[in-house]
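Take a look at the structure set out below.
This view holds just a subset of the chains, kept in their places.
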Amino acid sequence: MTINVGIMGYGTIGKRVADAVILQKDMKLAGVMAHSYNFRIRLAHERGIPVFAQSEETRKVLKQEGIETSGMTDDLLRTSDIMVDASPKPYGLANREKLYKPNKVKAVFQGGEKDDVGQVSFNAQSNYEDAVDKDYVRVVSCNTTGLSRSLQALHKAFSIEIARATLVRRAADPSNVKRGPVNAIVPAMELPSHHGPDVRTVIHDLEVFTTAMIVPTTLMHLHTLHVKLKKQAEVDEILDVFNRTTRLMVMQTSAGISSTAGILEYAKDRGSKRGDMMDLAVWDKGVGLHHNEVFFMQAVHQESIVVPENIDAIRAMMGEHDAHASIVATNRALGLHNPERFDY
Amino acid sequence: MTINVGIMGYGTIGKRVADAVILQKDMKLAGVMAHSYNFRIRLAHERGIPVFAQSEETRKVLKQEGIETSGMTDDLLRTSDIMVDASPKPYGLANREKLYKPNKVKAVFQGGEKDDVGQVSFNAQSNYEDAVDKDYVRVVSCNTTGLSRSLQALHKAFSIEIARATLVRRAADPSNVKRGPVNAIVPAMELPSHHGPDVRTVIHDLEVFTTAMIVPTTLMHLHTLHVKLKKQAEVDEILDVFNRTTRLMVMQTSAGISSTAGILEYAKDRGSKRGDMMDLAVWDKGVGLHHNEVFFMQAVHQESIVVPENIDAIRAMMGEHDAHASIVATNRALGLHNPERFDY
């Protein structure tokens, strides 16, 4: 059986999920919704992806640009088994009520939406099972996804007593030239930042506290963590756990990967589309130990880290019960490094 | 006949030229020289590219990392018909004297080297013929390549009286985290900047004057030009010339491509490896006219714009006389947009 997937919101996340859907053997891209004319829609059209118009106005503009649409919103909803909603933040909930519920279409939402947009918040490694057969699932945000990957692994392996994280967030995505700061650090006056509580929507029993700030970079978020373990561990054991964790790549500092830019240079050289880095990146020389506290630093590629999670969410919601099977299939299709890893 | 190409200096340019060589039907990558261990060398090795060691020390380090080398410098020189030297700036000339001349190997050098490292300075569209059968050729720098592409087209079509350009240069390549400025503009106290005279090494009769500065960005250089034409032209005619110029892409401003970041987002979405943009980019709405002066803005992807030029230089030096044939073959192999364009 092939799963027909429609995409609502064809921006940073939407376009990547669309490409990822195309690569899955068990999925078919039903089409993408166009809200306006732009180069993303043009390229989708040139590649033969069906484009649907959100309004009559949009349809006309696209036609003027030589883009024949395959229908309107209803048409895409009708031909889709499930929608991935990657609209900007406040719209997911409204779309659920206005579009998905009345049309009885399942939908995956993104982490910018509030928790209750979905029946469950989702991170494939942490709680795949909770999403099986659900109608509405929210994939947690890029930062929460990154935290969940490393913390669930440590929690499973060593049991975490408390986790403390500082999130140093990128200011804007590369192509968003409107947002700053240009040359300042902006602390989040929210204690704890919302990321800590958000991690607990997928790892319920984790004691975690986060602080956050924004710095003038566009590439990746960087997290520093210190985590008190219940079980004593050595640095090598921790690295071993990380090496066996799916969608987490231990970066070799001695190979010259010494910054977030270095990570993305590596990802570009690997040949992943758009230079994306869907793995959480942890530096090997950035892991340290002080008694039973582990310190480490991880980098999150905000544009792509949630892409594999969206794919797994689709499979779970459409009835696939085997987390391992879905995760490995996704990893393989996306060309992720060491796709079979699944101890954590 | 297959041309065996060796790469000396496997950094930003070297690794891209290596990939480009692999894509050419008439070329074979003989191997790359490793100066030290790093992630670029690891990835080359993982892809089956022969790696040669610059010293016994390097050979040992690579061996420790599990990388078996295919020989030393002399071995690569022996199996290569031609070397592409993409070493850091001062080393090309020394390599010519110490390595290429004694071993009777041809060599392509990059634009950071002084003019006289080669028998000719090279831009495929401007002076392909000059490089035919030569032993040493210098591909001009990224900025000069960009200027040459648009100016030779305008010069050929309308005859340029004078050209004036301001070059707003990126501070550092993305993965070079040592260089600044972080938050300042640094004017080049050189009048004219060296780029103007450098253009004249490939378009000899052009009257051009340039000023330059460095700004805190890593993505692309941006040039503003005003060019006085001998022949009156309309904006549409100028855009038409640009649309018929090889390796120059007119960006559609109305499609939301409004910054250097927008251009690279487009390139990533197109699927080019590393998100590279080998075309010179000119904005359609950035072209204006005032009497017989044309004003326009162009963006140069410093990491990749010279890659096709290196390939063409190889072919010319190895005896291919037909510029058109080489340029189109290169464009096609690299997946460039509209590869057959060749009016300019």
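Letters A and B mark the chains as written, and numbering starts fresh at 1 in each.
Methods note: a contact is a pair of C-beta atoms (placed from the backbone, for glycine too) under 8 Å apart; a residue touches a chain by one contact, two chains touch by 3 or more.
In this text, all values refer to a predicted model and were calculated from it rather than measured experimentally.
The total count of identical chains across the complete complex in this file is 4, with 2 shown in place.
Note that in this section only the chains that are shown with their structure count from here on.
Separation between the centroids of chain A and chain B, computed from CA atoms only, is 35 Å. Looking at the complex, you find that chain B touches chain A at residues 15, 37-40, 42-43, 174-177, 182-183, 218-219, 252, 254-259, 261-262, 264-266, 268-271, 273-275.
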